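Below is the structure I would like to discuss, written out as structure tokens.
Only one protein chain is missing; all other protein chains are in place.
By letter and in written order, the chains are A and B; residue numbering begins at 1 in each of them.
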Amino acid sequence: MKLFGYLAAATLVLGAGQARAADDIVIGAVYPLTGNSAPVGLDAKAAYETAVEIINSTHPEIPMLMGKGGGLDRLGGAKIRIVFADSQADPQKARAETERLITQEHAIAIIGSYTSATAATISQVTERYEVPYMSADNSSPSLNQRGLKWFFRTSPHDEMFTAAMFQFFKDEGEKTGHKVGSVALFYEDSIFGTDSSNVQRKLAGDTKVTVAADIKYRANSPSLSAEAQKLKAANADVLMPSSYTSDAILILKAMNEIGYKPKAIMAQAAGFQEQAFLTGAGALAEGGMSRSSFALDAVKSRPAIAPVNALYKARNNKDLNDNTSRDITALVVLVDAINRAGSVKPEDIRKALVATDVKGSETIMPWAGVKFDETGQNTKGTPVIQQITGGVYHTIWPFDVAVQDAVWGVGP
Amino acid sequence: MQNSISLRRRRELLVAAGLLLVFILVPLGISDVYTRNLIIITLLFAGLSQAWNILGGYCGQISLGHSLYFGVGAYVSTMMFVGPHIPPPVGMLAGGLLAAAMALLVGWPCFRLSGHYYAIATVVVQEIGYLLALNWDWIGGSSGIYIPFRGESFLNLQFRTAKLPYVYLVLTFVAVTWLVAWWIEGSRWGFAWRAVKDDVVAARSLGVRIFQSKMIATAISGFFTGIGGAIFAQYVGYIDPDSILSGQIAILIALPAVLGGVGTLWGPLIGACVLIPLRELSSSYLGSSGSGVDLMLYGVLIMAVALLRPQGLVSLFSIKRGTNGSAA
Partner (left out) sequence: MTLDAILQVVISGLLMGLIYALVAAGLSLIFGLMDVVNFAHGELMMVAMYAVFTLWQVSGLDPLILLPIVAALMFGIGVAIYRLLISRALEVRFNKGMVQIFATFGLAIFIRGFAQMVYGGEFRSITSSWLANRTANIYGVYLPLPQVAASLVCLAAFGILLAINRTEFGRALEATREDREAVALIGIDRDRIFALGWGLGSATVGVAGVMLAGFYYVSPNVGANFALIAYVTVALGGFGSMIGALAAGLLIGEVEAITAQLLEPSLKQVGMFAIYLAVLMFRPRGLFGKI
């Protein structure tokens, strides 16, 4: 029994040992930091730490919301502190950790959470405790349609993302004459995959595009060769995958193994936007397209990208991507609202969030801006379409921010 | 002999009553929400593990697929609450009964297998259930089901931020499962099941109907596991196959009993009181670094208990039993 006493004491001491400054403004961040989704959670952690560094420390001004540094000027230069909690991508744990952050760590707002299932329980807790929840990177369309008062989402959701894909097909067809007549849906059996495919199926119907294959697969399978064979048999004009990193690597390899080169790939971001995918799939991913809420190459219209990316890269040895850029943006929008509220009372912060009206040029995103509708959804988050050339994503749509033209064809 | 047994059993009841009083009073003194949540999860898994213990411990059938019954309870009560607004206490009972039916359905073919073949079969059945739930749109598929908040109500078992009612709900759950196990220990069934566990051939020669014994044990075990699932669903407010039906939950149901002492009355409670807080605290305070240290600690703990206390943690108290009443 002694052993367990020591172990329990050790964990408590370690917990208590975390630095605690009384007058910091605490925001709780709930992410999967262990388990299958951990890589994304750990990247998000680095992104938030970068944003906090920008907000709190003194540095030359970065042309972005809260880019002045030196803390929150309307709150006497108060500093932001983020307390991270590990959800293990488990809704029950996410719920318990959110309660802990609110009641023990005195977080005045919660930010999160990557997986949709955890966002479901986190937003229920924040609703009951009346604390704002800023959804930074959950893309399930159902989340903001539950009549929640304390839910805010800066990021576009899958409906907006998918609409952009089909708009791109149409624009590209009008511009170059390359028509998309059929698509193959390929999605994992999770809330992300099914939500994404539901929207894709509907929009394909609306725009008179044939769905040549509709394949739901088991996430993290040992093999995807049977799925690849079905895709080969359908041979659609565009393959539309909704997959996380592991399966994204695997399906490209599986298609190659049976000698199938898809005519084009249009991914629902996720795994396809991860560096591990670009490295793992290598030349097989060349020419693949993906929606994104972020355009690293939009440095001309968004001058803040270069300095913010440099700070992030120094911390995490990677460039900003679709997720991490959304995380930074969500946090600065939230902190800006706290600053405008000039108060740490949740109701004041909520009002300030409702009144948010940020111009796209004040962010690092290629969006029109940030303005929440009555469901808490940002209506001005306009996505972009990107294509992998030379192992790097380049923006190809909308045409006014594109850096190059789309090329049809995938693989080496 | 008979006398000393009944004396011991009576003493166990007294200890349990004392403990119950402690568990009723202590949460009143703790106002912190996180700690109360910890108490709820710990007690819930103590009860679930006691339910598992009825089949796995007393009857010796190692099931690694109990999340299936947990899931049936959770889904049935949730579907009844979300759809036709049937209050969770009713749904809970229905969920428990259907879980028991499911346990019988699984047991019927699987009980002809023995040892590891049976254990793997339970995992396989649970995986099939999990995969079917993921693909079954009527019960939400992979998107799961949100349980709407319909206002503070004891009938709906919904409370805005209050945790105390749930503490007492799961406490009742633990007390009932403990009492059932206590009753089984002293009953004819208990003797028959232990014979099945120790030596099937000998049991048969004693006239024990083996298949029937296993079926009764699995039905009781499944029933209470289903009730636990319904409580869990209503408490968390959201269910999906990953968090309810996965193999991880099945392990988490079995583990406290194994750590505390398989086939013992106090094992599941002791095991849960050590395992669950350690798991939750280590992931809350060490997991946020993302370094994997919490997993290493958890793994070492399981290995250490398995090797150092093969009879379970309950053996730490067995010497003192009789002189000192406290068991947790």
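What we mean here is this: a residue touches a chain if its C-beta (ideal position, glycine included) is under 8 Å from a C-beta of that chain, and two chains touch if they have at least 3 such contacts.
Worth saying up front: this structure is predicted, and the values here are computed from it rather than measured.
Only one residue from A:250, A:328 or A:385 touches the chain missing from this view: A:250. From the options B:16, B:125 or B:231, the residue with contact to the chain not on display is B:125. Counting the whole complex, the residues of subunit B in touch with the unshown chain are 62, 109-110, 112-117, 120-121, 123-125, 127-128, 131-132, 134-135, 247, 251, 255, 258-259, 262, 290-307, 310-312. For subunit A, the list of residues touching the undisplayed chain reads 34-39, 42, 189, 215-218, 220-223, 225-227, 229-230, 233, 245-246, 249-250, 253, 256-259, 274, 276-277, 279-284.
In this section, only the chains that are shown with their structure count from here on.
As a whole-number value, the distance joining the C-alpha centres of subunit A and subunit B reads 37 Å.
Contact residues on subunit B toward subunit A in their complex (touch as defined above): 32-34, 37, 41, 131, 134-135, 141-144, 146, 149, 160-161, 232, 236-238, 240, 242-243, 274, 277-278, 280-290, 292, 294-295, 297, 301, 304, 313, 316. Residue ranges of subunit A in contact with subunit B, taken from their complex: 1, 3-4, 7-8, 11-12, 14-15, 18, 33-34, 38, 41-42, 45, 83-86, 88-93, 95-97, 99-100, 103-104, 116-117, 120-121, 124, 127-129, 140, 142, 146, 189-191, 193-195, 216, 218.
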